[in-house]
Structure formats: structure tokens, C-alpha cells
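Here it is: the structure, laid out below.
All protein chains but one are shown in place.
Read from first to last, the chains carry the letters A, B and C; within each, the first residue is number 1.
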Amino acid sequence: MLDLIQPQLPAITLAVLLFAASAAFLVRFERARAIALVAAGVQVVLVSWITWIVVGQDRVWVYTIGGWGAPLGIDLTIDGVSAVMMLLTAVVGCVVTVYSAGYFPPKDSYRLFWSLWLFLWAALFALFASNDIFNLYVCLELLTISAVGLVAISGERAALFAGMRYILSALAGSLIYLFGVALVYASTGVLDFDLLATQVSIDPTTQAGLALMVIGLLLKTALFPMHFWLPPAHANAVAPVSAVLSALVVKGSFYIIFKLMHVFTGHEMIPGLAELMGILGVCAIIWGSVQAFTQKRLKMMVAYSTVAQIGYLFLLFPLVAAADDIQTAVLAASAGLFHAVSHGLAKGAMFLTAGTIVKAVGSDRLEDMAGLSRLAPIPAFTFAIAGVSMVGLPPSGGFVSKWLYVSSAIETGAWWWAGAVVVGGLLAALYIFKVIALFMGSGKEPLQVGVSNRVITIAPLVLALMSLVIGVFGQPILDLLYPAVESLTAGMMR
Amino acid sequence: MSLLQLALMIAVSAPWVSAIIIFCLGETRHRTRFVIGLMGSAVTTSAVGYLGYHLAQGGAGTSLGIPLLGFTFGLTVDRLGVIFALLAATLWLVTTFYATGYMSHLKDKARFFGFFAICVGSAIGIALSSNLLSLFIFYEALTLATYPLVAHKGSQAAIKGGRTYLAYALTGGAVLLVGVVWLHALGGGAFVASGSIPVGLLDTHSTQLTAIFAMLIAGFGVKAALFPAHGWLPAAMVAPAPVSALLHAVAVVKAGVFGIARVILDVFGIEAASALGVLDPLALLAGFTIIYASVKALKQDDIKKRLAYSTIGQLSYMVLGLAIGTPIAIAAALAHLVHHALLKITMFFTAGVLAEEVKITRVSEMDGVGRRMPLTMLAFSLAALGIIGIPPIAGFVSKWGLGLGALEGGQVWPLAVLAASSVLNAVYLLPMIGRAWFGTPKPEWMNRPEQGSKRFEGSRLLVLPLLLTAGLGSLIGPLSFMEVSPTRWASAITGASSAMTVPWRSAPFLLDATGTLFLILACVVWLVSAFSAWHVEGQHRWRFRIFLLMAACGSIGLAVAHDPAMFYTFYAMMALSAYGLIAHSDRAPQGGAGRVYMTYTVLGEALLLAALLIGSLGTDSFTATLVDSPWRDLGIGLLLAAFGIKIGAIGVHAWMPSAYDSAASGVGAALAGVASSAGIIGLIRFLPGGAVDFPGWGSIVISAGLVAALFGALIGSTQARTRRVLAYSSMSQFGIMTVGIGAGLANSQVWPVAVSAVGIYLVHHGFAKAALFGADEIVLHSNTKRWALPVIALAGLALAGMPLTSGAIAKLALKESLGGLPGQWKTFLDVMLPLTAIGTTLLMARVLQLSWRVDPKQRGRSATPSAVAVASLAVLAFFTGMLLWVMPDPAVQKAVEKALGLYGVLDLMLPFVIGVSVFVAALVFVRQRAKSGPLANLCIPDPFIRATEYVDTALIIHRPKAAESGREPKNRRPLPSLDRTNIAESYLLTWPVASTLIAGLLLLVLVLTLL
Amino acid sequence: MTQIEIYLLAGAAMFCIGLYGLVVRPHLLHKVMGLNVMAVAVFLVLVSVARRVPGPTPDALPHAMVLTGIVVSVAATAYSLALIKRIYTETGAVTLQETDDDA
Partner (left out) sequence: MPNNIERPRRAQHIVAVGLLVAVFVLLARAVLYIPMHDTGVASSIQDNLQISGVLNPVTAVLLNFRGYDTLLEIAVLVLAIIGVLSLQREGMLASGRLAPFADPALSLLTRILVPMMILIAGYLLWAGEKAPGGAFQAGSILGAAGVLVTLSGHVRPGWLSPAIVKIIIAVGFVVFLVAAIIPMFFDKNLLEYPLHLAKPLIILIETWLTFSIGMILVTMFISSAAPITDDYVRGDAT
């Protein structure tokens, strides 16, 4: 039985999610919640099985859908990088599902939350597995609409406007991306990454195609100048939704950029692109941290912290461009990807615990939360641990990525990127420890904290501790990343 | 997984596990939390203890770890790591008791103890980590875990303190990260015995390596509170006392120093570091920090802030030791790591108890607190003395090692820094002890609480740990020769010979000629003064008796101690306990005389320490090493200065008159007779007279002696109070003795003769001065004036050198010793010596006149030494010369024969006659001129005393002004500029602007495609 | 300038016009319409690319992509319109309220 399932694993995982999503649509809240929880559990098992296989056979798993093969049909390829991202999605997704089970009162207005959420999860899985740029367009659309649906589900004024802003910018991004796909198809005639890697040539059409694709995706990843839609969307959404948005959705489009830049050898195709993204990343770090520091509302602050942390991800492109041998390029790339994973865990925990805190305190404003650590110790403690990973202090995952960034910056000689990383860490410390100091301080009037059930206090703690664990035992993840990134960069370096 | 690896694993993980359990326990379960804390610390201590035991048995170290980032994030067992881990673990055990007592009424105990355990866990992690990366990981974990403790109280000040702490620590961490990564990129970073820098790298990448070294030191320097980055330590004093005690005295700050040690010893290695030339600037920085921190400590009125600055200074001792780089210096630095931890943790515990029990947080409020909590303050005093470097307590051992290490490395300036900082330490620590014991306590402290819960000392939980650490701190010093002592353990690390690092030699005691003489003098005089001083009343009499006994024991030990360190120990004990006698009596102005005496003594101690250090490098005797050491002249100069202060040489004698005047009755004799003459014994024993001629030094000493003699006589004879006259007379007598020593220095053949002559003179003067003081005592306080006058006359004649008296013999012996001097000196001295004799007779006449005129109504029932005892002293003084006949010394015998001859008698009588006639003439002249004026206005003011008083008032000024009113820190709105970015951001958020940006970026990237 | 190139240029032009509409027009409906214009522009490009194949039947792949694209943009537009309607019923606003404070 197992060996029958094993070759079909990717398809089965996707099918499970799609089935669960449509089933959740048909049934009432309680049953939908049950379906979601079951789907989450199954998903974690299947994805870890896939990861184990990818690690075991240490090769890229190509799954041809419809049996037609690359030029004609669509393939699902799962290599080390996509396996890691899927694992992140599964872990964060499972915790978010458990959290939402405890978070939502079973009233009717949230009945469709579960199906939207499962569709989003399916979209993410399809996105990380897909190897076809047009198929990625469809996955991006699936992702966008489910994300916007989740943002707008609470129905409050701010959420609706945030949703509107989000969908307009996301659709614009997708269409720019589609135009890019059209141009690339026009010039190369293929849509599959592996074929593209062999057939792509530097001519104006492909260059423009790549440029459009990258701009579209940058808009969806909310890199600095184009981050206007992210803070309102992430801050005004319901807690589990903002956690998913910050931790996973944003990483999806980043993952595609990463693959595109490697398949198209972006830094040779468009000379200044990698450095431009690096500069925008640095601006994002500085601007995001400064904004986060001045915010008056907790979730808005955490949202701006996402804007800043996204800046970190894009530092890997200039470093890869600057790398002269494969080793340093792999080091830089794995730094970025590891940061994506550790940020995913930490930010997910931070938003979930922010949700718990807001629910307990009753208001989102920071000054109402003074002296929280005395009354709600676990959420405060979770926020602190997640904050530590955000700042990149040693026991946490953030530190590992900071370390990798700095060593690759030094090895490639482009030391100013290391400076940006270190300064970014200090800036992050500014707003994180401002909040922690607030929690430890003593507020003006005594703070009454509503009773919050155990689930929504423990779930974020688990996620936060996980971000600490990968700080210490991060090597397996790096071993998973290295071969995959190496094969990608090898192609690029030829 | 051998047993050793298991122990290593337990040692590091036990604190973390107990922290997690404590966190889960929640706030209310006090008892279980205490038990968990205790168990955790006990398990950790035993595990680390086993590691230590294993290493002590010579077992090989081991290591284990998990791969991370191309490194192994792992632990290792080596001597350097285990010493720090053991320190952190044991002190955690002690602090758990203290913290439970201290935190009894504070909130958030679960959070407190949890993070406390994590802090210690990361400190032990730092100690045992196997390479720079794992050390860095634990280092930053320590920063994180300490923040909630600093900001524990949650008050505005606590949060502000926490913020400052974080600002410093995080920037330091960031710099350290870059350094560590850069080093890792170049291939270094692992801890290998003699440095892990790849061999070829030194010359190719020297600039990079220097930059890396600077970054690593800057990163660790933040926690080690080196100069520019020390600001956070005083600010972090807002933390509760257990935090300041364990973390800011031991775990956190020592982690920084430990990091620097690892960088210098195991990452770069001494040779590479000195080849790079980075150690000297570090040493200079450390030296500057020591001085800067000590000066700043003076100004702090808040106890904990003053201790914080003292810690900054002491930390830089260790960094200085490491930077000097010689094996002895590094061993001393590592030993100081342990010594300072024990001493400073005691002081912080005391600060905590004071704050808790009697609500004292300022030094100015500490008056008389010794009465209220004698045990606690005793521990505090021991620790403070240790920090100052008074032997035999631990601090002295490491200071001694540092000094020797510096000399071994061929540098002298660290000695100056050590001396200066010892003085400064004394100036800011001794007043605290002085206030505690000699200040007037608050009334409510005085009466022992018969009933009610308020025990006299702090609660047991608070005081016991205090006493334990104080005891340990003071025991480690003297026991440093033991194998397991930190000094020996540290010297095993650096391969320094333990003979050098442990100050006290194996056979320190030896009785030589001068020694025996001084011993007789000391025993007799202390017996007499103890007898008369014993029944001193007043509520401080036990304190007085203790000081008396300590002074006596000090002077006796001094006589027999031959090894420089042992001599210094007893010398310090005698000098310091003499303060107790001077400052005790209520007659003296509020501690004025005492403070002046103490300032001079402390200065003398520091100079003596430097001098003794110069001579004790290497194994053979002090004088031999001093003679052929490159800093011979510096050594001799320092010796002369140090002992000069003791014997009241010209210029540094200002303390003598006021000290003798205010000395408690009966004790004056001992002070004048024995304590001061210790200086002469020191000079005789340590000056390298016999081997080489020092014409230069000889002439300086002789002239100084002569000036002192004449000056003393001139000023003394015009003084209004008998004791002041006696003070000046001993100044002049010591002047004469220095002349003899000078002669010995100038001509090495003369040295033995001079030494024995001075010896005789010393004993004779001792007895005479003791008799005079005793007699003055009787004159002042008892109605049997009739007895006292002949005694005074007898002693006076002896001093004046009448024939057949010991004075005569001593003078003749001295004249003999001067015989060997070169021509022009001989004639000059023949003229000057009689002059000094005239001076002495003048002084004695003055004493006689003053005691004659004193009207008996001042008599009080206070201690009156029995007339018989004093009389016997006078007789002894008179005839010692004769008694010495039995001495086989040829010079003495020749002198005695001459004294008996007619010509000799005449020669001796002449100065006496002139002296008396001059005195009578002066008396008549004065009476005519000032029919009415009292005699006092004739008194010539002593310029030096004016100078000292001026300096003293300056010192007073240094006394911390009333702390400037802590103005409410205006709560700083976030930086105004940040608000403007807020507006810019909201503008950026609007759709049209944002979408135009999208179009703009699209255009930009497309343009890029054109390039 | 072959016929296909004219259509391609037209496509590019329409794309920019659509983007202009999205960027400048404040009314939400105009923005959604702008999006649709951009979508149609891309589909025009795709279809004209499909036509470059010699022979009667054009290349099927771009056509399939166009079909899928159409369905997806229909779905997206439907949701946007529903959202606009909901915002209108809730707040009566027809533009992205730039002025509301907690944007």
C-alpha cells in the first residue's frame, strides 16, 4: 500500500487539501473546523514524508502531471528548497489551524473561514511544487483571492479597505507578471523552468519578460516602495490570518523570484537588478524598523516589522551576484532562505500572540498593554522569544541567518551588506525591546486581562520555541537547502 | 558518552532545566521553587566540581557538540573554562539562599528565579564552550537573560537602566558578531592551546587580524566594562541586590573578561597577539580604566554605584594582567577573577542587606552601622580590605602577581597604576569602613531589641551567605599556596612557576641581629602600654583592645618576617590597626588626626608594595635581586619614601604630631617607640647596603636625616603640648638614625657597623620615648607628679646622650660608623652631630619645663600606668648601652671603651652643657619680652602641617556632595524626526503615490535591461 | 511592420492605458476596469503570439493560456466588485479613503 502511495505523494497532498477546502465550503462551522484540523494533521504527515524522501534520495523529485512531460504538460518538482518551504507552510499552517480552532467563536459570520484558509494552503503547496511559470500565475491568483477573502472576512471598515487595497495591488502585480510570462513564452516558447534554464538567451524580449515578472512579484512581496498595501492588510486582518499572510503568503512570491533569478541568471540578464533589489531591501529594513518603532498599535508595529524583515530576504540577490565561486553563492542563497524559514516561524508566533494579547487586553493600542507580563506571562514571554528571533540574537533562527549573511558578505568582499544586516538587527532591537520594556513596566491604571483559553496561549509559544530550536539545531535545514541551492546556482554559474 | 562528557552535559544543561521547571511552577509555589533552585545549583556545582577534580587529577579534557554553520556548537573541558564555571556555579548556590531571603516581599519571583538560572546557565555555557561561535551564542543568551533581571522592578528607573544595558550589550554583540564571522572566514576561531590562527596568516593578513582583534575586544569589552563602554554597569545597579551581586559582580562582567582571556590565550595566542602589537594599547586602555573608574568611584554617594565603579576598576585589573601577557601576569589576572568575585559579591550582599534591613543606600548614611550589624560589617570590611589589596586577604595575592608579571614583562608603568589604584581604592573604600565602625550610630540602632521581630543582624538567609563568601575570600589569600587554590590553578594554566605567583615564600621567618633588638623593644614596650591601656573605659573598649592586640601582633611579626611579602603583611596590619588606636580616643577632633594618619599610611603602603615587588622578581633574596634589577634606583627611592613616611622623614612627617597627640592614653608610648621604628627596621633589612656603594643615595639620606633632626629640634622645642614636643623629638632622633643608614649606604664596608649602631640607637630611643610618654601620662592624669619628674629627667638625659647612658654609647657607635665616610663628609658630620645633640637637649628641657608647669587640676581617673613600670623603663633606657656590652659586636665594644675614658666624657658633656645654657637664655629672653603674653605665641608653625591640612580639606571636598537632586528624567517623546517619517509614510501609503511608484520602478527595471 | 506586430504594439499600448487607469482614476470601479483593460491587453499579446505559427491552426498553448486567463480575471473581477459593493453599503465610499486615520 505504501509503495503505491509513495510515487503519487505530491498529487495526493494537493488533492487532500482541495477536497478538504471544497468539503469545508459545504458544511457548517463546527464540521468545517473538524475537517480543517484533520487536513492539517494529514498535511504535516505527508509533507514531512515528502521531505524525508527528497532528503533520502537527495535528488529533485519531478512529478509529471498527466504524464505528458515538460514542454507539453506541467511538472511538479520538489527539491530541497521547495521541500523546506512546504515544511514551513505545513508547520505554521498546522499551528495556525489549531490556533484558529480556539480563536473563533463558532458564530456564523466566520463559517467560510476554513474553506478560504484551506484553499490558501493548497495554493501555497501548488506554488512551491510548480515548475511552470504560467501555472505559477494561476497559483498566485488562487493565493491572492483566498488571502484577500481572509483579510476581508472580518467585515470591519478597516479590513474592507485593506482588502480592497490588497486585491487591487495584487491583481496589478499578477497581470504584470502575466505580461512577463507572455513575453518569455514569446521569446523562448517554453514555460517549464528546467527547459527555460537551457533555452533562455539574453535578448530584449526575455529581458523585458523577466523584468515584468520580477516587478509583478516584488509588488506581491511588498518590497519597500511597494509595501503600502501590507501594513493595513496584515494589521487589520484577524490574528490567524495576519500570521499566515506575514509568515507564508509573502514568502510564496519571494520563492518565485528566487527561482526566476536563478533560472534566468538574473544578475547577468539584467545587470543592475540584483543590486537594485539589495538596495531596496536595505531601504525596507531601515524604513520598516523606523516605522515599526513609531507605531502606536501593536499589530501595526508587527506588520511594519514584516516590511523590514522582507528587506532581509532580498539581500541574498546582490550577494549571490557578487559571489565568484559556487560555495559563497550557496552560502548567500541559503542565508536568505533560512531567514525566510526562521522569519516565518517567528513572525507567525508574534502575530498569533499579538492576537491573544489584543483579545485579552481588549484594545490594540500599546499604552493599554503596560505591565502585561505580570498578568499574561505566557503571551508576553512568547512575544519576547519571537522578538529575539526577529532581532537575530544567538539562540534563535534569526541569528543563524544573520551569521550566514555576514559570513557570505565577508567572503564575497561586499562587506556593506553585512553592515546593513547588523544595523538592521539593532534597529529591530529598538522596537522589540520597546514593547518588552512596556510589558515589564507598570502601567498607570491596573490592567484587567480577560481570561483567554489555553489553546490560543500555548499554540504561539510552540511556534516561538520552534524558531529557537532551529537556531540551535539549524544544521539539518541547511543540509536540506545546500544541495538544492547548489544545483540551482551551478546552472547559473555555467 | 564517557562519565566526563555526561558531567559536562549536566553542568551546562542543569541550570536551563531548572529554569524551565521554575517557569512552569508559576508564581505561588515558593517552597518548591526554592528547592528546585537549590537542587539545580547543587547538581551544577557538583558536576562542575567533578570536572575540576578530573582535571586536577591530571585527566585529559573532552568535548562534545552538534554541527552548526560549519562549526560545531559544542562544549569542552579545560582548566580555564572550569575555573570560571566552578566560580559561577558555587556562587549561584550561595546566591540562591540570599535571593530567597531578599526577594521574600518582592513580586514576580518565578520570572526572577527562572531568568536567574538561565543567566548562570549561559555563564557556565560561556565558560565551557569549545569555540568562539558557541561562546558567542551563550554570550548573547546572557545578554537576553540579564535584561529582565535588570528591569525586574518595572519602575521607570529600572526600565531606563534596562534600556541602557541593552543598548550597550546589543551594540557590543553586533560588533562581536562581525569579528567572529570575519575570523571564521579567515579560518581561526577554534580554541587551541597556543592560538588557532592559521600559521601563514599572521604576516599576510596582519591588518585584518588586528581589526578582528579590535572588534573581538570591543565586543567583549562592553561586558568587561572597559573604558568607553562601561556606562551600563552603574546604570544597571537599579537591579535587585542578588542580581547586582551575582551577575554584575560575577557572571556577566566576568563573561566579558573571560571572553578576552579566551581571545588572547586560545584564539590568537600570546605570541601572535604580541607579534601583532595589539596587547600594549589594550594594557594602556585597561590601566586608564582602572584609574578613571577609581576616581569616579570617589564621587558616588550611592553605595551600589560606588561598588559598580570599583568593579569596573577591578575588571580592568584582569584585563591589564591579560594584556601584559607574561605567564605570571595572566595567572594573577585569572586568580583575580576568582578573588574579586568572592570579595565583591560579599560587598554587594552587604549593600543588599543594608538596603533591606536598615534602608541605607548612601555612603553618607552609613555612620555607626557597624554597631547595628557587626557581623555583616565585619565581612564587608574584610572584603573591602581585600579589594584595596591589604595582605593577607585574597586581593593582595593577585595584585602581587600582577606587579611581578608586569616586571617580568619588562614594564614598570603597571606598577605605578597598581600603586595609584590601591591608594584610590583605599580612599573610596576606607571611609565606608571608617564610618561604619567609628561613626556615631543612630540612636534606635543602639539598644538591642529586647523584644519584637527585628533581629539585630539581617535575616539568617541574608547574612549566612555573606559570611560564607567573606570567609572564603579572606581564606583563599593566605591559603593560596594550596594546590587547589585559584592562584595555583591559574599558574598551572599559564605555566608560571607557583613560587612567583604565591607571594609568601616557604620559609619567611628569620631572626637576625637587628631583628632580635627590635623584638625585645617591641615586646617590652607593647607590654607596658597594653597594661596601662587595658582598663580604658567607654563603650568602644572592646574595639580598642582588638586594635591594640592587632597592632602588637603586627609589630612582633614584623620583627621576625624576612620575606618581603610576609614583612609587608605584618607592616600593613600594624599600620592599619594603629588607626584604631589614634581615632579611638574622644579627645581627638572628629577623626581628623586619624584620617591624616591613614592617608599617609596608605600612601606609604602603596609605595612599599611597588618597592617590594621590584625586589622579589626571581627566587634569590630581595637585596640581591634589587641590586642587579634594571630598576634598582627606582626600588631604592620607593623604599626610602615608603619607610620615610613611617619614620616621619622631612616633608612627610605632618601626621606624627597630631597622631601622637590624639593617641589614646598609654598607647602613645607604643606608637612612638615601636610603630614608627618599624620604618628603620624596614630600611635596614631591605636596603642593599652591604653589597654595593651608593654614594649618591648615601648623601641624599644623610642630608635628609640631618635636616629632619635639626628641623624637629627647632620646631619641637617651641611646641605648647608635651606630646607634640615628643613627636618632634622622635622625628629628630629618627633623623639621626637615617644619617647612620645613609653613611652605611654611601660606603659598603661601613654598612654592618652602621646597622648595628642604628640598632642600638633604635632600642635606646624606643625605651626612652616610651618612658617619656608614660611619664607624661602620669603627669597628666595622676597626682603623683613627684614620681614622674625624675623619670622624665632620667629618660631625657639618656636621650641627650649623657656619658654612661645608652644614648652616649649609641651616639659613639654612630660616630664610629661614620668614620669610614670620605673626607668632606667626615668633617661636616663632626660639626653637625653635636648640633643634633644640642637640639635633643633643648627638646628634653622643654618637656621638663612643660610637665613642671602643668597644674594637677586636669587630673582624671583615666588609665594611669603604674609609676613603677614607667620608672623601670627609664632605667632600662639609661643603661641599655651598658647591657649591650655583652653584644659581641666590636664596634659597640670600642664605643663603650671610649665613653669610659675622660676625653670621651668631656666630649659627650659639651653638647649637653651648651644645650642647657641656650635653653635658659631663651627662657629669660622670652620672659622679659612678653611680660604678659603666654609662652604659646612663640610656637613656630610647622609649614608642612599647614600643607597637609590644606590637602586634607581638599580631600574633604572630594567627599560626595549631597547627590544632586535626581531630576525627573523628562519622558522623551520618540525622536521628533521619527514623527515626520510617520507623516511621510502615511503620504506614501496613499494609492496614487504608491501606484505611481510601481510604474516608476517598472520603468527603472526596464531601463536596466537597456544597459 | 507585419500585422502581428501591430497587434503586439496595440497590446502593449492597452497595457499602459490600463495601468494609467488603475493608477490615476480615484473611483474604485475605474480601477477595476483598468485592471480588465490590462488583462485584455495581455491576452491580445498572447493571441497575436499564437498567430505567428504558419498554417491555418494557430498555436493552441497561448489560446489555452488566454482561456484560463479570462476565467481567472473574471473570478478576480467578480470578487473585487463584490468587495466594492460591500464597502459602498458599509461606508458609502467609492474611493480608497486616503484620509481615514488608521490607514
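In the analysis below, contacts are C-beta pairs under 8 Å (C-beta built on N, C-alpha and C of every residue); 3 or more make two chains touch, one makes a residue touch a chain.
These numbers were taken from a predicted model, which means no experiment stands behind them.
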| item | value |
| --- | --- |
| Touch partners, limited to displayed chains, of the chain removed from view | A, B, C |
| Contact partner of the left-out chain, one of A:124, A:138, A:256 or A:302 | A:138 |
| Chain not shown: contacting residue from A:189, A:271 or A:419 | A:189 |
| Residue among A:106, A:204, A:362 or A:476 that touches the chain left out of view | A:204 |
| In chain C, positions touching the absent partner | 2, 4-5, 8-9, 11-13, 15-17, 19-20, 23-27, 45, 49, 52-54, 57-61, 63-64, 67-68, 70-72, 74-76, 78-79, 81-83, 85-86, 88-92, 94-95 |
| Footprint left on chain A by the chain that the document does not show | 4, 8, 11-12, 14-15, 18-19, 21-22, 25-26, 63-68, 71-74, 109, 112-113, 115-116, 119, 122, 126, 134-135, 138-139, 141-142, 145-146, 148-149, 152-153, 155, 179, 183, 186-190, 203-205, 207-209 |
| On chain B, residues whose C-beta touches the chain left out of the figure | 992-993, 996, 999-1000, 1002-1003, 1006-1007, 1009-1010 |
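Everything below uses one rule, namely that only the chains that are shown with their structure count from here on.
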| item | value |
| --- | --- |
| Euclidean distance of C-alpha centroids - chain B vs chain C, Å | 84 |
| Between chain C and chain A, distance of the C-alpha-averaged centres to the nearest whole Å | 27 |
| Multi-chain contact residues (two or more partners), chain B | 989-991, 995, 998 |
| Chain A residues counted as touching two or more neighbouring chains | 165, 168, 172, 232 |
| For the chain A and chain B complex, residues of the former touching the latter | 165, 168-169, 172, 176, 204, 207-208, 211-212, 214-215, 218-219, 225-226, 228-229, 231-232, 270-273, 276, 287, 290-291, 293-294, 371, 373-374, 377, 381, 388, 391, 393-395, 399-400, 402-404, 406-407, 410-411, 418, 422-423, 425-426, 429, 433, 436-437, 440-442, 472-475, 478 |
| For the chain B and chain C complex, residues of the former touching the latter | 986, 989-992, 995-996, 998-999 |
| Chain C-touching residues of chain A, taken from the complex the two chains share | 134, 137-138, 141, 144-145, 148-149, 152, 155, 157-158, 160-161, 163-165, 167-168, 171-172, 174-175, 178-179, 181-183, 185-186, 191, 232, 297, 300 |
